[in-house]
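Excluded from the complex is one protein chain; the other protein chains are retained at their positions.
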Amino acid sequence: MRSPFRDALTTALLLTAAVAIVAAIGTQLSGGTQRIIIDAMIKMIIVLGMYIFVGNSGLLSFGHIGFLGLGAYTAAWLTIPPSIKASLMPGLPDFLATAALHPLPAALAGGAAASLAALLVGIPLTRLAGVAASIGTFAMLVVFYAIFSNWTSVTGGQGSLYGLPVFTSLPVAAGFTVATILGAAMYQASASGFRLRGSREDAVAAQASGIDIRRERLIAFVISAFFVGVAGALYAHFLQVVVAREFYLKLTFITVAMLVIGGMRSLSGAVAGTAFVAFLSEVLRQAERGIDLGVVSIGGRLGLQEVGLAIAMLIVLIFRPRGITGGRELTLGWRSR
Amino acid sequence: MIALQHILDAVNVGGLYALMALGIGLIFGVMRLINFAHGEMVMAGGYAMAMLSALPAPAVIAVSIIIVVALAVAIERGAFRPLRGKDPATLLVASFTVSYFLQNLSVLVFGARPLPFAFMPGLAEILEIGGLRVPLLQFVSLGLTVLALAGLAILVKRTTIGIELRAAAEDVVTAQLSGINVNRVIALAFVISAVLAWVVSLTYSAQIGQLSPAMGVRPLIIGFVATILGGLGSLPGAALGGFLVGAISVLLEVVLPSETRPFREAFLFGLVFIILVVRPEGIVRVCALQERV
Amino acid sequence: MVDAAAQPGSLVAFGVGVHFEGLRALEAVDLRLARGEILGLIGPNGAGKTTLVNVLSGYQRPSEGGVRLDGLGTAGWQPHHFARNGLGRTFQAARLFPEMTVLENVEMPGVGLGLSRRQARARAEALLSDLGIIHRATVPAQALTYGEERLVGLARALALTPKFLLLDEPAAGLSPHEARELMQRIAAVRERFGCGVLLIEHNMQVIMRLCDRVQVLARGKTIAVGTPTDVQASTEVRQAYLGASGDAGIAIAGKAAAAQAGQALLAIENLVVDYGSARALAGVSLSVCKGEFVAVIGPNGAGKSTLLATITGLVKPKSGTIQYEGRRLGAEPPARRVRDGIALVPEGRRILSNLTVEENLRVGETVRRGDPEAARRFEHVLATFPVLRSRLKGYAGRLSGGEQQQLAIARALLSGPKLLLLDEPSLGLAPLMIEQVYETLVKLNEDGLTILLMEQNANRALLAGDRAYVLRHGVVELEGPTATLRTDPAFDQAYFGFDAREGIATH
């Protein structure tokens, strides 16, 4: 019998190798392409973070982008120079208004803030199951968004927060992606992850095996929020602005789609789905530019990229309804889970 | 007098949400699918009416209904039928994807800039009733809502087709084995939901006077939340949930002081969250969906 | 009868009442299960047995009374608290973790108790070895056979090292041989773990052989407790459970020969059906003549439900032909076949519980809508099942199991069938109810309806049918008139297979 940890480690190392290769090639490419890769890696951290909860519990979450926002705002509070903060966010409490942290501790603080929020929301939320849980997370997203976009003295409201130092370079993004892959793999192999997967397969039988489903869901929710919160901070230091409308429906849709298309029941699926959708949308964007160059149409109604992406995703869903990986893990022997 | 006006507002907004919730609830009933593309039915109805507005009004109504219905049937055929019975998450994301597709297709065809909606401008007329100045539109939309709700209730409760619909909603295999053509029933549910969406298209577009590719998203979200609150799988629950959300949102508008009003959305969804936690199965409980040990 | 302040060493329910929206599922039930004891819980369908097990394991909160587990009060406990305090249980449907391996399934309770995964895995491996199923350890649970599922379910409950074990119909659906094996294991479990076992079972023989004491429930109340012999002797129990004429057969009408001569209504040739890589039917041929009553008998997993699903068009065959009324059936959807007169009473009844009884019946009429005969047929069916007439406006979900079975048959009859297919109509029904159902079927057949019946309950089916086929592993092993088969020594071999006595793990 193989140990569960060895299996998980194999998967994680294979995925890590893939990320490292992409990063190594990326450093040789143009600045624009590097940005595209960094963007994809940040999305991968988000999707992996979501996977920790969604994949292991089987409950779809629409709320994780709220944690992403919280991570981003935390980074903004901690790293924007105090002089700018005074004018942008006059309502910040003193310890935040005077803070001037390096982006790395700020990213961890972003993760911690998201975890804390997940703990508070999760205590009532984990009472819910099935579709009600998904709606609960969605309600949470809307509440987060309403706060981000209206608490002007603390979040800048509808305006964007600027003055964030650059931090998220390609090596940094790759490093955090690898750390997230390892974290997700370790959780998956852990006793807690195993118990949660039991509740995903059959909640009633899991209880009969002594599993406190609410507790396991809460643990996963908090861990998962941590990684997504870190991703939020990285995102903020990538864009160098934080603006509420980025943390809402569109990103929620695209990340959930990435997870499901890859196969939401496996770590490899989370990685594959992100890579697939990011790659495809870039290919389509390039194709669209080709058309653009042919017919010079300023402000034309291109938008073919989105239409093409939607069709491609639908085709994948129809032919592989359990996702690209079908819920299996990448191992040296491609073993079924 | 103002209170009366607020009640009228609440009923109007609630009716709109109830129609959305019913359209979503109907499809959930027969397919266990939360159809996020329902919002795009509303959008398509609006654009269809605007594009056809050169025709006489009855023709616009008839043709635009046909367009929305055809779209709904096409979506069912092309996207949802191949996925029937698959993982709920897959179905959900498929409906996301269809919604994303239709929104961007609309950008492609009609452009991203909002278009004016000028069909039946007479709806903007104002009636003076006992000191209340009420736009004709409010009456028309109220009337249409009541008509649609009553029609649906009669259809589902009193007709054989309604029994078939409910039978398929509860157990597809038994329905098939009883000779019910499930493909037809599901297609029918999509047709009805499309007609409900069309009613929303008309009243909603006439109220806001604008069409944009993403116009269906907002009513969809509220309708979806209303469906859950009312109790997924129960049509009366969906209607009730719609009116409840409408009433709560108007109430919050009225009672919140002006500086906290921008946070109204946070209060509304916070309340939704609390209701869910207290009563996860929704207001109307459906026994077929309760898990048996 | 039982002291509420019972000492440690026992599982005690005191004064338990459970009310579901006006319905009383249990009323003032007491129960005491000591460690080392095997207590049988029996009673007709709908007596509240499963509800009581759910109360004892925390899945159902009692409206009145309570449960003490090993001396501890359990108020406010959730199911996992029960499990962690030494209560293991199985479920009627095995409820394994379908995508996990057998080993992971049995590892789960150890991890649930807080062991490390390594420790839990070692414990699971030992248990699987003990139960002789270690060779299936890396197989995903969804790929197991029915018998294996039951065994893994038991192993999983044992992985909790329970002080008390609640087994909800563990032998249901097993062949007599498999059931015997399982019972031996249960007896061994009691010896090894010293735990108290509560056993819900319909098979009276099993109960009599295995149990130290038996508690009998009927309509939510305890009607008897005592040794198996005492309980068996109680007239009250016999009346409630076995019915007045418990072992009475039904005289066979002397029309079998007449039917034999008629032409075939249904003729199946060499039918092969695959589910993915598994072969469910491996070349089945059978025929049913007009007016005949044919039974297909076979143990669980023989392919009976698959056969019906193929005839009704729910499943497409890989090869072979189905001829109905002399016409070859192709890709017609189920609805079309119903219109042509093929009606199915599905396994587990599948009534539409959110619809009223009348609406259920109307659903049955779907393909005969507008038929001038419809009203007369409706009256006739209500006359056949008078109990339904009084419940027309009530929700079908409120009917008892037997009433639901009648509704399911009535619904099928309303489609005006020429051929009535039934899938295990006796499953989950109390003996008295089974008799009623079979009486109705025989009467319908006498009135001219052709019947094809799938049944595990071989003795009962052989009493009612004209002819029977024995199906095993997707192959027809034996066929002939029931009168012959009842006494044919080859029957046992065909039903159980030659490897039956070599143990259940040989596949």
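Think of it as A, B and C in the order they're written, each chain with its own count starting at 1.
The criterion applied here is as follows: a residue touches a chain if its C-beta (ideal position, glycine included) is under 8 Å from a C-beta of that chain, and two chains touch if they have at least 3 such contacts.
Methods note: contacts and distances are computed from a predicted model.
Name of the non-displayed chain as stated in its UniProt record, restricted to "Alkylation response protein AidB-like acyl-CoA dehydrogenase", "ABC transporter substrate-binding protein", "Monovalent cation/H(+) antiporter subunit G" or "Oxidoreductase": "ABC transporter substrate-binding protein". The chain not displayed here makes contact, within the full complex, with A, B.
Considering A:G69, A:G111 or A:G157, the position touching the chain not shown turns out to be A:G157 (whole complex). Checked against the full complex, the candidates B:Y100, B:F117 or B:F190 give a single residue touching the omitted chain, namely B:F117.
The omitted chain makes contact with just one of the residues A:V243, A:I261, A:L317 or A:L330: A:V243. The missing chain, though absent from the display, is touched by one residue of B:I67, B:I222, B:A238 or B:V272; that residue is B:I222.
Mapped onto chain A, contacts with the missing chain fall at residues 30-32, 35-36, 39, 84, 87, 149-150, 157-160, 162, 166, 238-241, 243, 245-246, 285, 288-289, 292, 298-303, 305.
In the full complex, chain B contacts the hidden chain through residues 2, 5-6, 9, 12-13, 16-17, 107, 111-114, 116-118, 121, 124, 126, 133, 135, 137, 204, 207-212, 215, 218-219, 222, 250, 253-254, 258, 261-262, 265.
Quick note on the criterion: only the chains that are shown with their structure count from here on.
Simply put, of A-B and B-C, more C-beta pairs touch at A-B. For this pair, chain B with chain C, the centres built from the Cα atoms lie 42 Å apart.
Across the assembly, chain B contributes residues 293 that each touch 2 or more other chains. Among all residues of chain A, those that touch two or more other chains are 204.
Listed in rising order, the residues of chain A touching chain B in the complex are 60, 124-125, 127-129, 131-132, 135-136, 138-140, 142-143, 145-147, 150-151, 204, 249, 253, 256-257, 260-261, 264, 301-304, 306-307, 309-311, 313-314, 317-318, 321-323.
Residues 160, 163-164, 166-167, 170-171, 173-183, 286-288, 293 of chain B are the ones that touch chain C when the two sit in their complex. Of all residues in chain A, only 1, 3-5, 189-191, 194-195, 197-198, 201-202, 204-213, 265, 327, 336-337 touch chain C in the complex they form.
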